[in-house]
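To start, the structure itself, in structure tokens.
Every protein chain except one is present and positioned as in the full complex.
Up next is chain A:
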């Protein structure tokens, strides 16, 4: 009840401030149309944003520990803000560099690029780099069991850290930094292969259905409908359980089965999209012209349709990659995905998840499972930023 009074009071106060702000602005600017036609809701929004900003600045500078008891709220908030600003600065720098270096085409591309897209591209390049050169970058092996278990992240011996393991070690003493780096290779690499496979399968069949139509289209579409009707995570879990039994003791076979299972399930979405895109292209007069010229099916699909479908398909590729990646992480979290001792982010989150309980009094300990989860989140956000930007470009929308 008390909280309710506070909230209602706060909103009323902000509304009053918003009205005052608008009134003052109207007087000061001599009734400019922008302020004259401003609804109260917009004025409220401005005041609310200003209040939120002020609160953030105030909260940011609160002490991190009171009487030696750490204040996790303040600490996590500071990390988030510093992270956000750091990434923004890094991507701004990244964009500025590439606006001045490189070929004419790439310079032009970077000049018209929003900061979010630059951030996305930067992160994707970084992930690609890390996963390709994991073996050189990682200080230890992914399966290597080192001296001490449960070393806390941060590398401060006073808090239970060790400078040799900057992100700490897990319960059986494996270096978390190394496992994160190898995890990039395993999780991202497998997700990439799976997505490519899904696109090859779904894209080809989708275009074929669009061009040929008739009974083939009906057959494929109904099959896809049937597959899509089953909740995908449950379905893949079911199939993975069977696959694990088939694979027996061969752990690598489980991974291969997983790639095919996820590829088939995700190819249904790709099929839907490429069929729809293909159908809208097939009715164009230039396709008719090509048909009347006597062109074969291969030319029609790969030379006439594909170039026009590329933009939406690429955008879908980005999104689909995220979903595949999350599915793999989920399956690994549930224990049927990438098999230990191979490092994988989903498995890491599961294995370290109980540390999250320390959040209230030891932020440094609680961060351990969040590192892998953060790696997943960061890549997902980055890919989505790039996809948004590509969609925006291909649809020709203006801001």
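Convention: a contact is a pair of C-beta atoms (placed from the backbone, for glycine too) under 8 Å apart; a residue touches a chain by one contact, two chains touch by 3 or more; residues count from 1.
Note that contacts and distances are computed from a predicted model.
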| item | value |
| --- | --- |
| Identity of the absent chain, which is to be given by its UniProt protein name, from "Cytochrome c oxidase subunit 1", "Heme exporter protein D", "Tetratricopeptide repeat protein" or "Peptide/nickel transport system ATP-binding protein" | "Peptide/nickel transport system ATP-binding protein" |
| Among A:204, A:308, A:330 or A:353, residue touching the chain not depicted | A:308 |
| Hidden-chain contact residue, picked from the options A:284, A:360 or A:377 | A:284 |
| For chain A, residues in touch with the removed chain | 33, 36-37, 284-286, 288-289, 291-295, 304, 307-308, 310, 398 |
